[in-house]
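One structure is given below, represented as C-alpha cells, and several questions about it will come after.
Missing here: one protein chain of the complex. Every other protein chain is in place.
Up next is chain A:
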Amino acid sequence: SFYCHSSLTPELKTTLDKVVSSQKVVLFMKGTKDFPQCGFSNTVVQILRSLNVPFETINILENEMLRQGLKEYSSWPTFPQLYIEGEFFGGCDITVEAYKSGELQELVEKAMCS
C-alpha cells in the first residue's frame, strides 16, 4: 500500500540535512512568509517576526515529495514545522507555548549568538 513506501529517500534526507542547517531558523510552512496559506503557518510567521529573528521559509505546498519526506524526517505529521539550529523544535502549538513562556526567545537568541 501507499504507506509502506517511504518518501524519505537517502538523497532527500541529505538535502534536508543541508536545508535545516542552512540558516539558524528554518520554517517549513504552507505558503510563504509574505503569503501564508494557513492560519497555523501564519501564527508561527508572526511569532518569528515579532522576535525580530532572520528566518528562511520553505513552501511545502509546492513540492509533494518534500512534504511527505519531511513528515518522516521529523516524525511529525503536520505543518508548519520549525527548525532551530538544525534541530526540529515543534509545530504551531509548541511554538506558541514556548513563545508565551519566553523559552523561544531565549533559544533563538542563543542560536543567533552561537
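We adopt the following convention: a contact is a pair of C-beta atoms (placed from the backbone, for glycine too) under 8 Å apart; a residue touches a chain by one contact, two chains touch by 3 or more; residues count from 1.
By our rule, contacts and distances are computed from a predicted model.
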Looking only at "Lymphocyte antigen 86", "3-methyl-2-oxobutanoate dehydrogenase (2-methylpropanoyl-transferring)", "Electron transfer flavoprotein subunit beta" or "BolA-like protein", the name UniProt gives the absent chain is "BolA-like protein"
From A:P10, A:P77 or A:G102, the answer for touching the chain not displayed is A:P77
Contacting the left-out chain: of A:D17, A:E62 or A:D93, that is A:D93
It is residues of chain A that touch the chain not shown, namely 3, 40, 75-78, 88-94, 97-98
